[in-house]
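Moving on to subunit A:
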Amino acid sequence: MKPKKGRIVIDSRLCKGCYLCVSVCPNECIGISEESNEKGYHPAKVIGTKDANDRACTGCTLCAVICPDIAIEVYRG
Partner candidate 1 sequence: MDKKLLMRGSQVIGEAAIRAGCRFYAGYPITPQNEIPEFMSGAMADLEGGTFIQAESEIAAINMVIGASMAGARAMTSSSSPGISLKQEGISFLAALELPAVIVNVMRGGPGLGNIAPSQGDYFQATRGGGHGDYRSIVLAPAHGQELADLTRKAFEYADRYRTPVMILADGMMGQMMEPVVFPDPINLDELPPKPWVLDGAQGRPSRIIKSLILDTVEMEEHNWKLDRKYKIISGEIPHAETYMTEDAKLVVVAYGTAARIARGGIKRAREMGLKVGLLRPVTLWPFPDRAIREMSRLVKDFMVFEMNTGQMIDDVRLSLEGRSNVHFYGRPGGIVSTPDEIGKAISSLYYRQHLKED
Partner candidate 2 sequence: MEELVFTRPRYIKKAPFHYCPGCGHSIIHRLVAEVIEELGIGEKTIGVPPAGCAVLAYDYFDVDMGEAPHGRGPALATGIKRILPDRIVFSYQGDGDIAAIGTSETIHTANRGENITVIFVNNNCYGMTGGQMAPTTLLGQNSTTTPGGRDENRDGPPIDLSEMLALVRGTVYIERTAVNSIRNIRNTKKAITKAFKAQIAGLGFSLVEILSPCPTNWKMSSTDSCRWIDESVMQTFPLKVIKDEIG
């Protein structure tokens, strides 16, 4: 079976850098930025070697489900 392909969009203005998404992603797609956002938090960002959005994200939504700030949108397909 072909693995599902997904993509996430993190709204760095809403993100508070709590690491919860980082801790639940089974594919280690998310990291934390060096730069801080306007609220002073280090927001989460999609990480990857080649194309950031193309890494191993399956669109499983786990990161979005645990995100307390509804900062993540998930696309699949």
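A word on the picks: all candidates are chains of the complex that A comes from, given by their letters.
The criterion applied here is as follows: a residue touches a chain if its C-beta (ideal position, glycine included) is under 8 Å from a C-beta of that chain, and two chains touch if they have at least 3 such contacts; residues count from 1.
Given the structure is predicted, the values throughout are model-derived calculations rather than measurements.
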item	value
Subunit A in this complex - touching candidate among 1 or 2	2
Footprint of candidate 2 on subunit A - complex, ascending	6-7, 13-14, 16-20, 23-24, 41, 59, 61-62, 64-70, 72-77
